[in-house]
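Data first, discussion second: the structure below is written as structure tokens.
Every protein chain of the complex appears in place save one, which is left out.
Just so it is clear, A, B and C label the chains in written order, and each chain counts residues from 1 on its own.
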Amino acid sequence: MTPDTFEIAGRSYQSRLLIGTGKYKDFEETRAAIEMSGAEIVTVAIRRTNIGQDANEPNLLDFISPDKYTILPNTAGCYTAVDAVRTCKLARELLDGHDLVKLEVLGDQKTLYPEMRETLLAAEELVNDGFKVMVYTNDDPIAAKKFEEMGCVAVMPLGSLIGSGLGILNPHNIRIILEEAKVPIIVDAGVGTASDAALAMELGCEGVLMNSAVAHAKNPVLMASAMKKAIEAGREAFLAGRMEKKAYASASSPLGGLSR
Amino acid sequence: MTPDTFEIAGRSYQSRLLIGTGKYKDFEETRAAIEMSGAEIVTVAIRRTNIGQDANEPNLLDFISPDKYTILPNTAGCYTAVDAVRTCKLARELLDGHDLVKLEVLGDQKTLYPEMRETLLAAEELVNDGFKVMVYTNDDPIAAKKFEEMGCVAVMPLGSLIGSGLGILNPHNIRIILEEAKVPIIVDAGVGTASDAALAMELGCEGVLMNSAVAHAKNPVLMASAMKKAIEAGREAFLAGRMEKKAYASASSPLGGLSR
Amino acid sequence: MTPDTFEIAGRSYQSRLLIGTGKYKDFEETRAAIEMSGAEIVTVAIRRTNIGQDANEPNLLDFISPDKYTILPNTAGCYTAVDAVRTCKLARELLDGHDLVKLEVLGDQKTLYPEMRETLLAAEELVNDGFKVMVYTNDDPIAAKKFEEMGCVAVMPLGSLIGSGLGILNPHNIRIILEEAKVPIIVDAGVGTASDAALAMELGCEGVLMNSAVAHAKNPVLMASAMKKAIEAGREAFLAGRMEKKAYASASSPLGGLSR
Partner (left out) sequence: MTPDTFEIAGRSYQSRLLIGTGKYKDFEETRAAIEMSGAEIVTVAIRRTNIGQDANEPNLLDFISPDKYTILPNTAGCYTAVDAVRTCKLARELLDGHDLVKLEVLGDQKTLYPEMRETLLAAEELVNDGFKVMVYTNDDPIAAKKFEEMGCVAVMPLGSLIGSGLGILNPHNIRIILEEAKVPIIVDAGVGTASDAALAMELGCEGVLMNSAVAHAKNPVLMASAMKKAIEAGREAFLAGRMEKKAYASASSPLGGLSR
């Protein structure tokens, strides 16, 4: 069996769990949870996390080493394209020319729902400036296609609102996005527990990005282990090809015999 | 960390995935899938599977060794208490006094829904006759309590109909059963894919029994691996304590701010 | 168009909303809500409601006249077959030989889930004693068939627990009950709002019985009106034959083109 890897921006990964670094008690807990998760791609909110901006504070990169992990700077906290682009450029500087970024432009502080018009503008500008853009988006199939066409390296639709833990509220939209996608589709935001992550993978997504589900569990390290297994489980179930759903075992055709 | 085991009839197990032996292409595929699943308890339909009744046919126990697995004879295909009790006695004979059984008494061939009155009668008689009874049941919390009180060693409510793959259609009933249970609750029937199994464990069940979900996957061995991981993931997520669900991240209380 | 009526125990009804009389502020509110609901069958908990047992207290029948409504005595508060049968006999006496009853035998005070073994016993005894039995049951298709075969005049599966307002948690079981039923199937318990009631009718049920959903609404009389319309809406939608579900409008077959 050839290993089941996936590619982002020309680099191959085995772990399909992408993980955030916010909301932990301290950098030590961040490190322990991320190590347990098996993640290879770790996302960092440039505007909130010290990765060298302040030489007098603890530096996340001393706990999560760029030698071991692909650091994925993100624009959390940005509400306009201008801010997001500026933040990506700052990240590129801090990380010595690193050009893989996760773009998010949010609509308001209450819901943290993406601001799609600004996200489209920022994505276009960043791609044109040479960035490899992974883009956080709502679950709009038309927008997903646009991001792909403009050259984003991954499209990351929400399952539900950031920090809500409500899971994938509209799997139908994710399926429609997947039907046409030629770049990796990664569910980003909303996953609350292991079965949510497994479901995302069973739909056929290439990966899942999460933060609160691990950081806000009572035991983040154990939840990181749960998520690692859930994502592998969901991926394998997708590859294995699930049994058909039937109204009952003796039904001759799937869900046959029922009127609705 | 002490290992997270559970007990049935005084014996301790690490794997919380119980697995059936029916519906595979041949005994070799059965063996490969079960080995991959990591299951320690393997259930066998006494009326359908040769475990020595016919000396001229292949014997399942040559593929699934009782030295390695706990063999759990079941009464699949029985529609009355009388038949089910007789089948358990036959199993005890064939297996040299082995008294752990999975009781199922079905209501009809179309739905394979349990016949509860006959199941209650059979369970009582088997317990009185010294059997250790794991009992397949609908998701009735009152019946679950009765089975526990009469001395069954595990109560096994359905998620949905046998062979349907529809998942856990009424998690609410499973939760209510779990609230009061003092014996292991194991979801039996209905699981279709990995996220279904993870969900059962997240509810707090002690284990999941499945057959079709693995045997009827396009790739049964890979699905067995998926299920192993899904059950571990769901169990760890349960133990880790999931984050609270919120309408949105900035809501001060769980699901606050929404009218319904 | 011939009027769309249904029959219970040989009598024809136009309203498919059956309604309870408990939990209102006072008999006046009970009367107003029931009048608004358009219900023709009104159920009364014989052990809790004064319909003449106590000559010094207000009598419900002075507000809900047996001349106008079919009074349906029920056995709410009974936890054994013996109690339920005794209560039905008391009702028959109080109501001058009236033999239509709603049987419910509950399993415990916490969940109010039906005690199925006792319900089966009581139903049999009541039918043999000449009662016309409408029977409250869990959503077990095998038990539903048994009640029909023993001569019950209607089978009344729960949508969810009495007083929960959680709606129909397992429509799949209701569908399976409906597939084989030859007597009216009436959802009893669990309906919380108008769409729940409409859904029950869309599944093909003959009617819905409710109490808390109306009595515990902030405005019971307005909710009674809502429920009347919802049940008519659901019934008409069932008769009209809904459009097929599709993944998208251009899909050539229902839900075609999607992988899961």
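Just so it is clear, a contact is a pair of C-beta atoms (placed from the backbone, for glycine too) under 8 Å apart; a residue touches a chain by one contact, two chains touch by 3 or more.
Source: prediction; values computed, not measured.
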{"item": "Touching the absent chain when the full complex is considered, from A:P141, A:G163 or A:G204", "value": "A:P141"}
{"item": "Option touching the unshown chain, where A:E28, A:D108 or A:D129 are the choices", "value": "A:D108"}
{"item": "Residue among A:S15, A:N50, A:T80 or A:N173 that touches the chain left out of view", "value": "A:N173"}
{"item": "Positions on chain B where the hidden chain makes contact", "value": "172, 175-176, 178-179, 202-204, 242, 247-248, 257-260"}
{"item": "For chain A, the residues touching the chain missing from this view", "value": "107-108, 111, 113-117, 120, 138, 140-143, 145, 160-161, 166, 169-170, 172-173, 176"}
{"item": "Residues belonging to chain C that touch the chain removed from view", "value": "109-112, 161-166, 192-199, 202, 212-213, 216-220, 222-223, 225-230, 232-237, 239-250"}
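Rule of thumb we're sticking to: only the chains that are shown with their structure count from here on.
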{"item": "Chain A onto chain C, rotation angle from CA fit, given as a multiple of 5 degrees", "value": "180"}
{"item": "Centre-most chain [mean C-alpha coordinates]", "value": "B"}
{"item": "Mean-CA-position distance for chain C and chain A (Å)", "value": "47"}
{"item": "Whole-Å gap between the CA centroids of chain A and chain B", "value": "34"}
{"item": "Set of chain C residues in contact with two or more other chains", "value": "172, 176"}
